[in-house]
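Now for chain A:
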Amino acid sequence: MTLPNVWNYWAVVVLMMVGLYIVIAKPNYVKKLMGLSLFQVSVIMLYVSMGRVTGGTAPIYILDDGAPRPFVLYTNPVPHVLMLTAIVVGIATTAVGLALVVRIREAYGSSEEDVVAELDRREVEAANALAAQRAAESDASSATAAHAGASHEEHA
Partner candidate 1 sequence: MITDVLHVIGAFFVVVGALFCVIGGIGVIRLPDFYSRCHGSGITDSAGAGALLLGLMFFAPPLVAFKLLALVAFLWVSSTVSTHSLAKAAYSQGVRIENVPRKDWTIAPPPPPAAEDAVLADAASAADPEEPA
Partner candidate 2 sequence: MSEHLPILMVLVPLLSAPLVVFIKHRKASRVIATLACALSACAAWTLALQMSSAVSYPLGGWRPAIGIELRVDFAGAYVAAIVSTIATFAISLGTRGTREDVVGREMFFYAAFLMCVAGLMGMVVTGDAFNVFVFLEISSLSTYTLVAMGKERRALTAALNYLFLGTLGGTFVLIGIGLMYQMTGTLNAAAVSARIREVEHLRTTHVAFAFLAVGLGIKLAVFPLHQWLPGAYSQAPHAVSSFLAGTATKVMYFQLIRVVVSFFGVAYVFDTLHFGDFLLPLSLVAMFAGSLSAIFQPSLRRLLAYSSIGQVGYLTLALSLGTEAGLNAGLLHLGAHAVTKTALFLIAAAFIAQVGDDRLDRLSGLGKRYPLLSLGFVLGGLSLIGVPGTVGFVSKWALLEAVLAGGRPWLAFLILASSMLAVVYVFRVVEVLYFRAPLANAPPLARERADWGSWVPAGLLVLVSVGLGVWSELPSEYVATAAQSLFGGAR
């Protein structure tokens, strides 16, 4: 089968996968956000290389005294328009992510995902232990109350 000349796309796919790997594998939140912006920039490269026309100039009309020169080969302007949006979405997500990382660093004392997950797990464990302990106490006290023969309705 004849392989189309698509090595450009393969190079972009490799960059995308490096970015995706950093997002999934690295525990540090700031490093993850860097991987995320890497991933988004390479998706932008995929779009732009899709719109490329060999020999075509940038999608700006070449004007000969006021009128566009006829029969000029332009690259496809539509992916460029779409990618202006994607770049802005990327920077917006990175800014919100970085703000969250700063808040997490202040609340937890660490910006590493495994440390934060560990602290969360301990917090939930402590809450469950407290609940169990409180339930045991209330059973004991209600048992003593029942034992003491006070038959009236137990109010909160």
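A quick word on the picks: all candidates are chains of the complex that A comes from, given by their letters.
Basically, a contact is a pair of C-beta atoms (placed from the backbone, for glycine too) under 8 Å apart; a residue touches a chain by one contact, two chains touch by 3 or more; residues count from 1.
Predicted, not measured: the structure shown is a model, and the values here were computed from it.
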item: Options 1 or 2 - which one, within this complex, touches chain A; value: 2
item: Interfacial residue positions of chain A with respect to candidate 2 in the complex; value: 20, 23, 29, 32, 36, 39-40, 43, 46-47, 50, 78-79, 82, 85-86, 89, 92-93, 96-97, 100-101, 103-104, 107-108, 116-117, 120, 123-124, 127-128, 131, 134-135, 137-138, 141-142, 145, 154-156
